[in-house]
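Here the complex is missing one protein chain, while the rest keep their positions.
The block that comes next holds chain A.
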Amino acid sequence: MHVTRDFSHYVKDLGAGLKHIDLAVEGVSCAGCMAKIERGLSALPDVTLARVNLTDRRVALEWKQGTLDPAKFIDRLAELGYKAYPFEKASAEATEAEESRFLLRCLGVAAFATMNVMMLSVPVWSGNVSDMLPEQRDFFHWLSAVIALPAVAYAGQPFFRSAWRALKSGNVNMDVPICIGVILALGMSLVETFHHAEHAYFDAAIMLLTFLLVGRYLDQNMRRRTRAVAGNLAALKAETATKFIGADEISEVPVAAIRAGDLVLLRPGERCAVDGVVVEGRSEIDQSLITGETLYVPAEQGTAVYAGSLNISGTLRVRVSAAAEGTLLAEITRLLDNALQARSRYMRLADRASRLYAPVVHATAALTVLGWVLAGASWHDAIVTGIAVLIITCPCALGLAIPTVQTVASGAMFKSGVLLNAGDAIERLAEAEHVIFDKTGTLTLPELEVVNAADIPADVFALAGQLALSSHHPVAAAVAQAAKARSPLMGAVEEPGQGVRAVVDGVEIRLGRPAFCGAEALAVQNANLDPEASVVAFRRGSDTFLFSVRQGLRPDAAKIVAGLQRRGIKVEILSGDREAAVAAAAKALGIDEWRASVTPADKIARIEELKRAGVKVMMVGDGMNDAPSLAAAHVSMSPISAAHLSQATADLVFLGRPLAPVLAAVDYARKALHLMRQNLWLAVGYNVLAVPLAISGLVTPLIAAAAMSGSSILVMLNALRARKVAGEAVSWK
């Protein structure tokens, strides 16, 4: 059978005989990598463009239509030492990128307008206390109006739209007082300029928008960047399926190009990327990613297999099924939808603050107007003072208080191996007081490891590792990895479903099932000692050995669990695995609360029970069976090795082998929430100082501008503190 790789799904036709493809590349980190990749790819004939984007870790390629196969680029990058895979921008990511560009354009317009209006305002402020002629002042005011009005109309769009959306649905968000403040400030300034008055607030209005746009842009850019990274990770998982394109001809195609009814090949050691039914072949499959159960399940004609199942011993042909009602996936998706709906009701700190803020501000302004009128001032003066109150209270620092902290904290989390999926995840994570861990793949590593390596002579281990390289079986792969074997043995023969054998120096060696190696007695003995381990036997001449293989705990799991407990967070294990396996893990980690053999519905029930008791639950899990509970929990986290669905559901995703990022994320989130609150108080404190001045009618445009920039800078500087957390340094690498 001949295998071809077909990436035509990802290739875009640019017209004029040019083709385009985007590749996600792993491990690009510096100028050297960039030059190496660009040179290496440009050297291929017919390539017209090869450009690395270091921020998003991607390569854009263009070539002349013809004989060049896109698979060639991937091979070339592999030769250069980089893992790459074609990449399709999710529509969500494209929207985020477009929004990000729009905000930057608004920010540019607002910033240039601010600079120019300021250039005109400073002479007015100094002229007001010296010898400026009223005509000159009017001229400068009119010029400011000509710059500020169109700039606000353009750069204010994000705020106007958001405020309008909120008002239409009967809500109030932070953008409502912003819009009212800006519009009133501009309107009043126009009227005042018309009447040759001394003060106009064009500068304050446009400066306010500039500062707020900085916050918006930072927020948006953080979201765009996490999405790009998440997109790369998904692409680099390189989920392909081996599809039959003829009776005996197969082709490797991306999962996105597989349709229901297609026939795919599943070889030993491969992870199934689709849902389907076995039509031919006999094997064992590992469904631990889906159910949490670590025992292998036999598969034969008619067995349903799900995306994420690992094929162990035999080759299977699978007919891809449409997600029918009542399948495991459909059931999980239904639970997921319900849970996600419930969570969308969480109200972010910023929204809660603005819900309090808007009425207070507007009431203060209205009372100021009334107060001055009652005190005998003219309506004109009273309204001008009222609007000054609105301008000075416009939530400039308030609008920056949260996004700046979020940007800094997410950057710090990113460095310690945590990616944010949801914008409000930091706030919710900081509140977590009870962590529920899934066992398989979360507390344990997804790969298998040899647990009795110390009992086996080194030369035997090395030889077994070399032989294991010739097998597709995942357990054998674990032996090969543990032995750090590099060179496979010549002439090794694999007997499907049994093992591999070879002849070395005239002695036959075998690796495989205990029966294949004549090591049944050892296997029985081991089964009594360690019932959860998978075994693989090895025979050299007449000597037999047994490798005991199982998923090991993450190296620092015990330390991290202890760290969480020290921070006053309760830790619990809910696993779909057998009782003996869960009990052993719980004991090793010092966790008192655990439950085994739980179904996805049981997990949700437990979370709901805790929720009713008022406990904020964080769920950490990787399996597809965890996805609904990830969604049901107050906040959720998944390792990067997790099933697709869980990763998409989780608020945070952590990288690497250690569990340390979980603890780091909690620390950063707590620090960040603390700083967000502190920033809100700083912003409120500034208002407490400035509002009495505004009410008493003493605020001039100069004071407004100084107060606004002063408080904004203070809040931004305070946000920078989110970069560091006290306590132990944690690393995920």
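Note that in this section a residue touches a chain if its C-beta (ideal position, glycine included) is under 8 Å from a C-beta of that chain, and two chains touch if they have at least 3 such contacts; residues count from 1.
Here is the rule we use: contacts and distances are computed from a predicted model.
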Report summary line: Choosing from "ABC transporter ATP-binding protein", "Ferrous iron transport protein B", "Cbb3-type cytochrome oxidase assembly protein CcoS" or "Phosphoribosylformylglycinamidine synthase subunit PurS", the absent chain's UniProt record names it "Cbb3-type cytochrome oxidase assembly protein CcoS"
Query raised in the report: Of the residues listed, A:Gln136, A:Asn171, A:Gln301 or A:Ser696, which one is in contact with the missing chain?
Result: A:Gln136
**Report entry** Sole contact to the chain not displayed, among A:Met119, A:Ala377 or A:Leu522
**Finding:** A:Met119
Report summary line: For chain A, residues touching the missing partner are 12, 14, 20, 22, 30-31, 34-35, 38-39, 42-43, 48-56, 60-62, 101, 104-105, 108-109, 112, 115-116, 119, 136, 143, 147
